[in-house]
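== subunit A ==
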Amino acid sequence: MTTALILIAILLLGSAAAAMLRRNLIHSALLLIASWAGVAAFYLWAGAEFVAFAQVLIYVGAISMVVLFAVLLTRQNPVAELPAEPASRMRALTGITVAVCTAAILSAAILSSKFTPAADTAPQTSVKQIGLELMHRHGTALLIVGVILTVALLGATILAATDAKEKPEDRP
Partner candidate 1 sequence: MLGSGIIKGLAVTAKNFVGSYYDPARMTTVEYPEQPTVLPENYRNFPFLVSENATDPMGTLRCVACQICEKECPPQCIIIEKSKDKKPDANGKMQLYPAVFGIDTSVCMSCQICVEVCPFDAIKMDKVFEIAATDRFLDLYLNREQLAKPNTYYHQIHPEEAAEVDGRLTADRKAAEEKAKATAAAKAAAPVAAPKPADSAVAPKPASPAVKPQDEPRRLVSPKPGEGGSPLGEGGPAKSS
Partner candidate 2 sequence: MSPASDSYLERAPLELRDWLVQFLPEPLQWLAHHLITVVAVLAVFGTFFAFTTIAERKLLARLQNRLGPNRSGLPWIKGLKLWGLTQPFADAVKTLTKEDIVPATADKWLHFLAPVIVVAFSLMTFAVLPFGRNMIPVELNAALLYFFAAGAATELAIFMAGWSSRNKYSLLAAMRALAQLISYELPLILSVVPIVLVAGTLSTKAIVLTQGYWTSGFLPHWFVFTPWGLAGFLIFIVAALAESNRSPFDLPEAESELIAGHLTEYSGFKYALFFMAEYFGLTALSALGVTLFLGGWQAPCVFLEFIPSYLWFMLKLIGMIVFFIWVRGTLLRLRIDQLTRLAWKFLVPLALLNVGNAAFWVLSAHWAGPLQLVRWAVSFAVIVIPFVIMGRSLTAGFAPRTYRYAS
């Protein structure tokens, strides 16, 4: 049980770290997708099947595609691939320091806290139960999320769309 978790953690953290270190953006994106898949594996390990499949469907299936499209549509010119100037190296150093400090504080907090021993099996949650919960107790939130998603979709389309006039010969 714990061995599986550690393996998943290695996959998850390793690919995430590698993704943040790679210079090649496509490699970064693909490694990040591997890390998202690792998160899904964690959910499966924890017994949250539904969330795991939703994670794969949305992150690996949809968001990854948007990311890859964005990477390919914003081709880097060679100037941008020059070695980093001192300012940005400074920034990188600061960022990593901040992250390490955060990690240290959080780890210390986690390790010093006591939790009640957990149940041996995952809480039984059927898909139907999730659906009923979503529709009843969280109905309002569901509606709001729906509106957010619709607005986001429309907004993204409008932002990314070009202003070019449609030529008459483009019509079918």
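Inclusion criterion for the candidates: all candidates are chains of the complex that A comes from, given by their letters.
Following the convention adopted for this analysis, contacts are C-beta pairs under 8 Å (C-beta built on N, C-alpha and C of every residue); 3 or more make two chains touch, one makes a residue touch a chain; residues count from 1.
The structure presented is a predicted model; accordingly, all values stated were derived computationally and were not measured.
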Judged by that same contact rule, which candidate in 1 or 2 sits against subunit A in the complex?
2
Enumerate the contact residues on subunit A facing candidate 2 in the complex.
26, 30, 33, 49-50, 53-54, 56-57, 60-62, 64-65, 68-69, 72, 126-128, 170, 172
